[in-house]
Every structure is written in C-alpha cells, then in structure tokens.
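Please read through the structure below; I'll follow up with questions.
Left out: one protein chain. Kept in place: all the others.
Let's turn to subunit A:
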Amino acid sequence: MTSFGRPLTRNEDPRLLRGEALFVDDVELPGLLHAAFLRSPHAHARLLAIDTAAARARPGVVAVVTAADLGEYWQPGPLLVPPPPVPGMEFHQRCQVPLVRDKARHVGEPVAMVLAESRYLAEDAVADILVDWESLPAVGDLEAALAADAPLVHDDLTSNVAARVHQARGDYAAAARAAHLVLKRRFTYDRGASIPMETRGIVADWDRRADRLTVWDTTQAPVVIRNGLAAMLGLSERQVRVVAPNIGGGFGPKMMMFYPEEVLVPWAALRLGRPVKWIEDRLEHFFATTHERSQIHDAEIALDAQGKILGVRDVFLHDTGAYDPYGLTVPLNSQCTLLGCYVVPAYDSAFTAVFTNRTLVTPYRGAGRQHGVFVMERLLDLAARALGIDRAEIRRRNFIPADAFPFDQGVIYQDFSRLSYDSGDYEPILDKALAAIGYDDFLARVQPTARAEGRALGIGLVCYVEGTGIGPYEGARVQVQGSGKVSLATGIGSQGQGHATAFAQVVAEQIGVDIRDVEVVTGDTDQFQWGVGTFASRGAVVAGSAAHEAAKVVRAKILRTAAAHFECAEADLVLADGAVTVAGTDRRIALGALAGLANPMRGAVTPGTEPGLEATRYFGPASGATASGVHAMILEIDRATLRPTILDYVVVHDCGTVINPLILAGQIHGGVAQGIGNAFFEKLAWDSEGQLLNASLADYLIPTALDVPRMRLEHTVTPSPLNPLGVKGAGEAGAIPVGALFAQAIEDALGLPARDIEIREMPLSPSRLWEITEGG
C-alpha cells in the first residue's frame, strides 16, 4: 500500500521519546571549553574603555576576547538577502558586528567573550570585566526615530531610514475618486519573540590532525553556515563540517546568519586548539536572538457601493532593529501578502524600514505576512460594516475567481520574482468554514440567546494566502544501501517538521519500501553539500520535490539493474516491499542484494557505468506556491476580566497535495497556538531607554495547554502546478491570520461596532482591551 498521503506516525519519534536524540548541548568533547558573553546593558552607548585584567586572572579562565583581539577577523556580517529590484528603492546595509568595538546599538549586543573550563567559571569572569560606557539617548518608537533631531543608530547615516520601497500598480487616486466609500485607518502591530524551547547553541571542534573544523549549530541553514564560516576562517568548504542535529524549534530566528556567537565560537576553537561550547541562556535569548513584528500602517481602501474593492493604499513603517542583515524580506512579505485572496485593481504601497536601538528583526513564522493580512482583513471588516454587507459576503465578492489562476499580482515578492498565485479556489474554503463553524446559526440563534443571558459571544472569520515554497533550490541524494535500507540526504535542517517521515514517504512511494526503511539525513554538510535552508514553508515543496526526482531516477536504476539480472524486460518487474520480483514467478531479489550487484566491484564494469543504486537531483521552482485558507472562531469574553475563552476554532486550509495529514495537522495546530500567543499574550515591553522589561518566561507569557483550544481542521486541495508533487508549504499558515481573527471576534463579542470602537492593533491583552473599550 502506498505511504504517500497517509497519516503515518513519525520515524524520528522513538529516539526523541527515549531521550536519546542528539541536541547541540548534548555534545560533550574531551577538553571542552565553555564560552560566556558580556553583553551591553545599554540600548545605545559609546564604549570608551574595557578592562579585562581581572577576568583574565581568574583561575580557570583561558581567554577573554574583545573586538580589539579579533584584528582583521572583526568584520560586519554578510547581507543575507540583497534588496529587491524595485525601481527607486533606497537601502542602507548595516550588518551586525561580532563584538561591540565603539558603540553598542541594542541591549544584549555582545561586548566580550570569556572562555573558561566551565560555564560557571566563564560567567563568574564575565562579571569581572569593567566597561566604561557613555550612555546615549536611544530610539525605539518608529515615528520618533524619524524625527529630524532623533539620535542616530548609525552615525554615518543622515537619518534612521534603513530602506524605502514603493510599489504601485493601477491608479489608486482615480480609484478613490470613483469610490462610493473610502476608509482610512491606522493599524499597529507590535514586537514579539519566537521563543523556541531550545535556545541557540554552538559547539566547535578543530581537529588538528584531520585539518578540519566541526561545528554543531542550532541553525536552520547548515550549508550556508558552512560556506560562510569557511570563507571567514580562510578554510576550504571541505574543511568545515556543520551539523544541525535535532533542533529544538526554529521558527525563523535560527535562520539568521551570522549571529556574533556563530562567528566567534569556531574562531576561538581554532585559535585555542580546544573545542568550545556556548549555549544561550533564556535571558540572553530575549535580547540576542532576533525578534519580529513592529509595524505602523496608515492604510486606505476604496470600494464601490456593492463592496467591490477598487483600490488600496498603504504607507507603513517597519522596525528593522539595530541592523538589517536580512534585507527587506519581512516588510516585502507584508506589502505583498496584504493583497490576500482578493482582486485589488489599484494598489499603492510604500514602506520605510527604520533602524532602532532594539534587537534585530528577522523573519519569524509568518515573517510579516500577519501584518498584511491584519490590515486587509480589518479594512474589509470596517467596509462591510459601513456598507451593511455581511463579513463573509464582502470577502466572497472580492475573491480572485477560480478561473483566474495563475493570477499575477503585479508586485515584486520576497524571492524577487513577480508575485503570481499559482493556483487556488477560495469559495469552497469559505463555504466549508462557514458550515463548520455554524456561521448562520450562530448569528441567528446562538449569539442572540447568549446576549439575552448577558454573555459576550462573538464570531470571527478571516481569509489569507501564504506565499510558500520559494527557491532558489534544494537537492537530495537517494541511495539503496547494502542493508536494503534506503538513505535520503538533503542539505536543509529540521526543527520538528517531520522531514524524516514526510521525505521518507516521498521516497518510499517511488522505491517500494516501508517508510521505516528510509533513513533521512538532514542538517549535516558532510552528508549533503548543497542547499539553502528550512524557512518560508519551503522544506516539503523544494527539498521534497528534489527527493521525489532523485527517487524516480533510483527507481529506474533499480528496474534496469534487475532486468539485467533476471534477463527480462523491465515491464515484467514488480518493485515492492523492498524487493524486485519477476511478475508471476518466485524469482525475487532484495534491494540490498541488488545494490551489491550494482557495485561494479562485483559486477561487470562498462565504461561510463555509475556505481550503485543512487541518484542526486536538484529542484528549483520558478516562483513560490501560494497556499490559502480561512480561520473561523467563536469566543466568549468574560465581561469582568476581559479574558477571552475560545469556544470553537476551525481551520480550512488548502496547501495543495498533502504528504502526511498527521504532520500537517501538527503544523497547523502549532501555528495557531503561536498566533494566539501573538494576538493575546505575547508583547515585548520596552521602556523609553530601550530596556526590555519582560525578558523571562515568567513575564513574557506564551500560551499553555489551558490557553490553546481544540481545533477542527478541514482541507481543500488545489495542487500546485509548480512542482512534481503538487504540494504547497504549510509551516506558517496557522500563525498568519490569528490576529485579524481575534480583532474581529472580540469586536463582535463585545458589540463594539455599536459603540464606534475599533480594534486596530496587535497584540492585545485583557488590560489593553480594557483601555480600548473602557479606558477612553
């Protein structure tokens, strides 16, 4: 029976469940040194002098490293993503540095690295270092940062503008003049943090005899780290092995490159000739691992009397933090994703990315898409209300019709290709969601009954698209082993997505083996040399397609080799259950034995023979595959505490062909949970001096099992024409629409439209909701 498309349990689970799986902090090596970092206590301060004498003198301390000790190795990090080819664009590249040399630009920026015989001693020595700081005024607020007299994050620039991008098509001014209704509002979306349960960590080991460096790194992109480290350290790529073993959650920030610690720990291992380990603690994580999500949008929508969108204009500010190594990925996602499931004849969008004295902003699950969806869905809610049209109906009227795909949105996306939706069919998704949540019945019966009892019940319903599966490429090597097992190696890393199972299903489908007999290797640059990384919901789409292509070639090799062995036609062969059989006979050879025959040592060698039952293939989609969906929710607000309780939550989702519904459900559940956190629990709070006020898990609350409801999932399937599997990414979809959903459902529950109160910001909390609804 085929394994593709079935809800199979995971290959990776037994080791994880027994506590046997390797994570970075589990790596122990003889002679291991431990690193700890002194970090800037100031958001913005000039480094006048640093005295490390006492730290160096402490017993057990091997070295203390400051910027001056790095010499030529001290270089700003690389620009990971260059700015997009948008005419008239302005971009100022200012990348993070390994250690503060003259000025600290955010709290937590590393200033010195201590290397000692234990982490305990290293932290003792960090406290011995004396720094003379000249504290400078900090910029945090986006609009204040752009004031003429604002302190400059980067002294060599004339302002805190990091970038400006304007994209437009159609004539918005004409659309607004012709409109029956024009609505203009300000929307804000504040910062959050991804908080993987495993913080970041690195172990580096220089093997003098092998002349090789091995680095275990909690990265989502081991091949890119390998290449970059080799270049920085003056080594060949073959001299550097980067292993991303089991990673305890990534969500985007483990894709940032290069973190200062990633540059410094391998350097120290080479310099000192001893292995070095650094594991981030949770406090460091709050300051030193990248954040996401501060934007202010001034948006405007023009509609006709029937609620058809004529145009949208949006001007927004994006907080990029102290440096911008990730280019404009996040604000471009916001700009493009705002268009959503809808036909928007005229679109005019301009953003300004702003440097602030805060932790860097890089993609975190959703990666700016939330912001676009929030703005568009809120505008449609307000328009529906003004025009007296039902919320679901106004969306339906504006959907891109099913026969309009591929649908060109006419703007440049984060992968620099023109944003074009490959396939989709939105009305069936909406219909399923309305039926599943009981939309009509809720409005006609449930809500009025609850209101009569004094209960505040509301319903929400929002639509979204997610650009997934972008290029440029991934590769995969499939090989039949002598053991009869099939190996699959690919260059991406895994952080819990179930690649060892989903990719096994892709391979097993072609090669006719049990998925338990497919050994998937991800995240080891010695096993696969090429690749980009796990981000942008692209693993299954891009690496999965490469695995499919490689497995197809191996299947052909198996049949060719077996046909020669049995001296029969390939058409007479059956490949199943780990063996090849001549149909209708008992002549059978196991795949392991066949792999032996395919080894020229034992078989006939003809010139040009490629040994083994093995193939490597690469896959690069021309552009991303667009997934879509609808989330619907019924919630109740406690009128006394303003705490919401989610009574029902429905997700209807279209991510094309599904490889494993069980894993897909897990991805959606987890995304929704993060979306709920982002909507109602999680907000990084700063004071005016740029100090983070809630940098602990006791103060920055992520949802618990009591906060996340049971979710009901349904699917529709419009396969992507852009890859051989027809799949679209699913990793981020759960998280994207939740803010917009909360805003709508809360307004509905509390009857806010009747009081002319609108929710135009995320994240919320009970106290913030009280301020909005009662505090004036």
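Note that in this section a residue touches a chain if its C-beta (ideal position, glycine included) is under 8 Å from a C-beta of that chain, and two chains touch if they have at least 3 such contacts; residues count from 1.
We adopt the following convention: contacts and distances are computed from a predicted model.
Pick, from "Heme exporter protein C", "Na(+)-translocating NADH-quinone reductase subunit C", "Maltose/maltodextrin transport system permease protein MalG" or "(2Fe-2S)-binding protein", the protein name that UniProt gives for the chain of this complex that is not shown.
Cross-referencing UniProt, the chain left out corresponds to "(2Fe-2S)-binding protein".
Taking the entire complex into account, which one of A:T219, A:N246, A:N398 or A:N678 touches the absent chain?
A:N246
Give the residue, chosen from A:V672, A:L722 or A:L750, that touches the chain omitted from the document.
The one listed residue touching the chain not shown is A:V672.
Identify the residue among A:P83, A:G498 or A:G544 that touches the chain left out of the display.
Considering all chains, including the one not shown, the answer is A:G498.
Since one chain isn't shown, list which residues of subunit A touch it in the complete complex.
9-10, 12-14, 16-21, 23, 25-26, 28, 120, 194-199, 246-251, 281-282, 495-498, 662-663, 665-666, 669-674, 696-698, 702, 704-706, 708, 710-711, 734
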